[in-house]
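Reading through the structure tokens given below for one structure.
Shown here: the complex without one of its protein chains, the others still in place.
The letters A, B and C name the chains in turn, as written, and every chain counts its residues from 1.
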Amino acid sequence: MSRAVLVDLTRCIGCRSCQVACKSWNDNPAEQTKCLGAYDNPPSFSADTWTVVQFNEVEQADRLQWVFAKRQCMHCEHPGCVAVCTVGALTKTPEGPVVYEASRCIGCRYCQYGCPFGVPSFEWDKPLGLIRKCTFCVDRAEEGYETACVKACPTDALTMGTRHEMISEAHRRINARPHKYHGHIYGEKEAGGTSWLYISPVPFEELGFPMLDGEPMDYASSVIMNATPVTLAAAVGVLSGLYWLTKKKSQAAEEEG
Amino acid sequence: MDLSRRDFLKISGVATGGLFLPSGTALATGAYSYPLHKPIGETPTICCFCGVGCGAIVAAQDGLVVNLEGDPDHPINRGSLCSKGMALAQLNTVDGKPNPKRLTKPMYRAPGSDTWQEKDWGWTISEIAKRVKATRDENFIAQDDQGRTVNRLEAIASFGGAALDSEECALLVKALRSMGLVYIEHQARI
Amino acid sequence: MTNHWCDLQNSDCILIIGSNAAENHPISFKWVTKAMEENGATLISVDPRLTRSSSKADIYAAMRSGTDIAFVGGMIRWVLKDMEQNPGRYNMTYVREYTNAAFLIDPEFKGAPDLDGKFSGFSPGDADPNFGKYDKSTWTWQKDQNGIPLKDPTLQDPNCVFQLLKKQFERYDPETVCGVTGTDLEIYLQVCETYAHRSGPRGRSGTIMYAMGTTQHTHGTQNIRSYSILQLLLGNIGVAGGGINALRGEANVQGSTDHCLLYHILPGYLAPPNAAQPMLQDHLDAKLAGFATFDPKSASWWLNYPKYFVSLLKSWYGDNATEANDFGYEWLPKLNPGTNYSHIPLFEAMAKGDIKGLFCWGQNPAVGGPNSNAERGALKNLDWLVSVDLWETETGAFWQDPAAGGAAGIQTEVFALPAAAAYEKEGSVVNSGRWSQWRWQAVDALGEALPDLDIIKELMVELVDLYEKDGGAVPDPITKLRWKGWYDANPLPRGADSLVDLVSREINGWAETTIKNDDGSVRYDEGKLMGTFGHLMADGSTSSSNWLYTQSYNETDGNRQKWRDNVDYHPAGIGLYSKWSWCWPINRRIIYNRASVDLDGNPWDEEDFVIRWTGPEGNWEGDVPDGGWAPMNMEGTRYPFIMKPEGFAHIFGPGRTDGPFPEHYEPMESPLNPHPFSGTQNNPAITIWRPDEFGTPDEYPIVATTYRVTEHWQAGAMTRNMPWLVELMPEMFIEMSVELAAELGINNAEVVTIESKRGSIQAAAIITKRFKPFTIMGKTVHQIGMPWHWGFKGLSVGDSANKLTPHVGDANTTIPEYKAFLVRVKKGGVE
Partner (left out) sequence: MTTLAMRKPSTTGKIVLAILALVALLGVGTGIYRLVVGLGATTNLSDAFPWGLWIGFDFSLIAFAGAGFTLAAVIYILNLEQYRPLARASVLTGLLGYTAVLVILLIDLGRPDRFWGFVVFWNYHSPLFEISWCVLLYTTVLALEFAPMLFERFNKPNIVKAIHSITIPLVIAGVTLSTLHQSTLGTLYLALPNKTDQLWWTWVLPLLFYVSSIGMGLAATIFVWILGSKAFGRDVEVDLLGGLAKGSIWIWVFYLVVRGGDLLFTGDMAAVFAFDSQSIWFWIETIIGVILPIVLFSRASIRASQGGLFIVSLMAIVGVFMNRFNATLTAQAVTQYTVPAVSEVASYSPSWIEYSVQFGVLAAVALAWYFAARLLPIFPETAKEGH
């Protein structure tokens, strides 16, 4: 059964304990930051920052809402990063996490393109750099603990369970308080579904979430890639055939000549 | 709940989240297994920041803190913490080393000097006691101008205590009042 | 807090005013969220700007800093009007029987409506006739021949408190209120109706969460009074999910206040003797006179004062405290009556050179004190300064202040002592809900850092030694102390296994001699820990460093502060967790809880009851009741508000220095002069130290306030040295509205200068929609806000907001007016 986290933005108070919990559990050092003219910091994901809470001032129908959204690896059901990784260093486990096996990685950074959420980050400062990203606290999970961020969340804005349970819980909350939520469950369908699911008081466009359809990132490429053996056989066949034809033609010409 | 399990020194740290019942060994079937890369924590403490009084558990190795997170048994915070509380480990340990900003030795700054000097505790305590005695002896008000016995000292003041443990506060107030202090003030008013 | 954190879940309506719980007490929102999600509670947030707390609120009302009494006064007026039309929506029994609403007040008493904003008895001061003192003799109730207060249970007598309250707030109509506070009228009316109707009916509860946004005003105490009056009218005190809840900002500000590291109180909220009380009996007589009651139904708990006072003296002076020597009473310092020894006058005395030595125990006034330019200047007058801290603070390093003009001219000797962090030592801390919780040592202190406990012990041992050897000015208070040979004995006395254990036992108290019952049987052997403060004695046979904590460490249970049973044993499951740690007094988790039941002992709220009377011969079940007496309709009962001499909660509060009712005054620096409520501009009972240091709105047109952020703590020495937190909030900043930024041509994130009459600082601009300009009496008034966490030391440095704040304080407590002052803002950094 695949694990998932439901992020309820109506409950998040923007305290960012999840951000520190992530650094703390993963022994990630702090970054040098500066005031960006808002509370958000660090400005982006990086090799040392795997989750960031964004602060959104959303004005709708004369009402100003301050909506906080924790962002991190979405642990897609059909992860783009996994699809493109040259060496299979990234894998989607049946339990949910998209895990990264550092010992395989060659540092090609294709995963950074493959991810629609801008998640994998590269260790630019190291001579031998690797990719770093949220692990879904796969080690904690294996021992039966919640992820560091889910555990740290004061208001249960983060809830962990099976993906199926979390989707039902999201529906339950939206149905129980329809006025409080914008009805969409982000991640239920997006990019083929994700293990991190969001419900929000405002449309997700307002929060800058990528607007994705239900197709996995690698939908098109995998059709082509899966056709590789066919292409291969066809190429060999066509080339051999052409060769045979032209050879025959030229031999005939020679004989004639 | 199984109370016999609740030996405080052996807090299991098992998550209290009701919905999350992990499959535990499920990943062992995969190509890799992911054992905990460090201990979760076993010594309970109370967060030293605000007045909510959240519980935390601390894991220490070789004299440094290797992990600190919310105490899952604590009825107020139930394993959660805010960002300040989550960062508590850094009071002691930053990036695997002692926090370099911590004071680790008594320091003394001489009149007019622009630097600190490191001192030992014996010298420091003895010198401070001498200062207190000199100031007290010189400025003690045994009787006020109306001839009433007041036994007070207005030339020394004390600030603070909200960050101290209660036992420390109890000792401190006893010490300060015995010296005759009346300028006793702390964060409750600030 | 009258209640506690977990109890927030039981609330039907939560009013956050003067606090920003989501940011400064984030875990409180676990319980606020629970109340909203599971109890259907409504959340109201009142704040000058939309905060992280407001972001979760059902109703957010913007309010100009410093106008709480106008805001809440208008709510009180709304409730009083609604009570006339819809009495069924309110718990009138509570108002009549448990508060002093029915009391008849001295007809000589005149209130603010009569005296243009002042109360009877005012005499102007010499320096400025706007400020003076009150003679409070008319602020009292009429009494019958037995000395029992006269009441009108119909609440109709024009001299009864209820009618006087109505009269007091008649001027606070919604339009005038919103003209002063700048709140949108429609939203304001929504706040009034929602709070009254969600929390007013019987069985419903509403809670007010407040903090320094309430207290740090020249009328801070009266701000709280206005909340209390509202809560009493709505029957919200003593009930689950109710109360008046001060969210305390430091881990042990409650414990340190209980132990009274404050000039005006001794441990357990006893009074320090003053010069007019030469002998113990003089002191006790003076105190007891104030607690006297002639009503047999009034408990007036403070009548036990002598027991607590003598037990404290015994605890301090041990065997040297005897009946013959007044238990060492003479050794206690006597305050000069009427002298204020609090923070502001302390620094004024320092500025004058009267203070030679200063101890700072984890406190950093160079950043946290008001008018910090002046306060940093005053530090230069010290001969010596001892700063005990984890870090090099701005106070300990004040001589390095870049603005100080060089260290060479500063003659102060400074000792910076390394203290152990919370989990590097063992001891207890008391949270806002009065839970005294133990923390264990997880790791050794870094380097040579020591627990403060050891530092205090060693220092005092050394001092006692010096006085024993060399004598000196009046050595007895020091040499007679139970200290040397006690705390450093080996083995430690009374079976203690560590110093902290000994002190913890001492706080609880023990029998100094064998104590016998009336029948001659032994109640306590000598040295046995006291089981309850009910057993403390005034004859020197018991000692306790703090009567409030008696029971915390007893012979039966051991150290209850170490208890970690997190099962909620309350029969209604309201989340008291009575076996998790220990709570004062005697583990009562919700105080004034006898007001949560009707006259027969049946709870107003059957579902979420705190206590209930279980039967004819019965008993109370639930929380530890506020005194075990029977319900009000039975024999041997007592009124529920046992700490008040007459037993009733104070809607009319004669104890304050600035009036028995709250009255709106503007902050010392205000954009609104005059204001529409009266001709009295400022709280007339405050003290003015620096009359020339107030700015006027023509020079400084913008209202400013200070606050904290989740990611930093107080004066910042802790959090500005923790990289993960510095990363989240790296810089000093100022928040301002989009409109003000446009007016001043300021771009987001650029550096701006903020100037007040007292100083100027620079900060990065955060331009936000969360601040909106106010319309105050028809005029646009801008407000800005900034955190006060920064200073010039540590990993993250920045200007201190308190360079801008004034040296003026509340009339009752002298807490500085940090939360409302005037500034101007300019593009660019400080020149």
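Just so we're on the same page, a contact is a pair of C-beta atoms (placed from the backbone, for glycine too) under 8 Å apart; a residue touches a chain by one contact, two chains touch by 3 or more.
From a predicted model like this one, the values you see are computed outputs, not experimental measurements.
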* Write the list of chain A residues that the hidden chain touches. => 36-46, 52, 54-56, 71, 80, 82-89, 104-110, 112-119, 121-131, 207-208, 210, 212, 215, 217-222, 224-225, 228, 231-232, 235-236, 239-240, 242-243, 246-247, 249-250
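The rule is simple: only the chains that are shown with their structure count from here on.
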* Could you put a whole-Å number on the gap between the CA centroids of chain A and chain C? => 48
* Averaged over CA atoms, how far is the centre of chain A from the centre of chain B? Could you give it in whole Å? => 40
* To do: Hunt down the residues of chain C that sit against at least two other chains at once, touch-wise.
  => 26-27, 30, 710-711, 723-725, 728
* **Touching two or more other chains - residues of chain A** => 15-17, 19-20, 24, 29, 154
* **In the complex with chain B, residue positions of chain A that touch it** => 1, 3, 15-17, 19-21, 24-25, 27, 29, 91, 93-95, 99, 101, 138-146, 148, 150-154, 159-161, 165, 169
* Flag every residue of chain A that touches chain C in the complex, lowest number first. => 10-11, 13-17, 19-20, 23-24, 29-39, 41-42, 57, 59, 64-68, 154-156
* Complex interface listing, chain C residues touching chain A -> 22-23, 26-27, 29-30, 33, 37, 50, 52-56, 709-711, 723-731, 733, 748-749, 764-770
